[in-house]
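Each remark here refers to the structure printed beneath this line.
Note that one protein chain of the assembly has been removed; the remaining protein chains are unaltered in position.
Entry: subunit A
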Amino acid sequence: MTSPGGIRQDKTGARALPDDLDRDLTAVGLDQDATAFRRLFANLAPRLKFFLIKGGMIESAAEDVMQETMMKVWRKAEMYDSSKASASTWIYSIARNVKIDRLRKEHRPEPDPEDPCFVAEDPETGEQAVSRKQDRERIQKAMALLPPEQMTIIKMSFFEERSHGEIAEMLEIPLGTVKSRIRLAFGKIRAELEDL
């Protein structure tokens, strides 16, 4: 890809640093920075497309979802808050919602913080003290410690978006085992994160 910003699509799939992505998305939100958007696009659009195709979408549908997602990224970037989520997490959640809207013609039910019934986190617990950056590194570290059989299932769930029943069939293990491996994996990640 050639663009006025001189950004070339990286055929080798080299990764941008996560902090750079966060900064670019913030710049798009604050200043409608088109160069920052092109960088985000060059880095994440091909990965998003890969993610969607791996998830079982035919190529043309994956292209549609990718394009609609990147359009929303541009238009909604103002709502992005780098203290709450990394750019890739934020973009992942937009892509997921676009996909649910398109495939199932439904809106994903989500809690609304402005709802009078919403129960906010108790600020006393101090659970939000660590920065996103530290969190990211610690989640990565915790993930690296997971046994392969747990990591396989997590990856199949997120990457290939298979239901737990489908995963059980593919791996020829009982559904209960799939569920318990997921519970064990997150128990372990959570324990690592809390273990300061």
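Operating definition for what follows: a contact is a pair of C-beta atoms (placed from the backbone, for glycine too) under 8 Å apart; a residue touches a chain by one contact, two chains touch by 3 or more; residues count from 1.
Just so it is clear, contacts and distances are computed from a predicted model.
When the unshown chain is looked up in UniProt, the name that turns up among "Cupin domain-containing protein", "Cytochrome c oxidase polypeptide III", "Methionine import ATP-binding protein MetN" or "Dipeptide transport system permease protein DppB" is "Cupin domain-containing protein".
Although one chain is not displayed, its contacts with subunit A can still be listed: residues 1, 3-4, 7, 9-10, 13, 15, 18, 21, 29, 32, 34, 37-38, 41-42, 44-51, 53-54, 62-63, 66-67, 70-72, 74-79, 85-93, 96-97, 99-100, 103-112, 114-122, 127, 135-136, 139-140, 143, 154-155, 157-159, 161-164, 175-176, 178-179, 182-183, 185-187, 189-190, 193.
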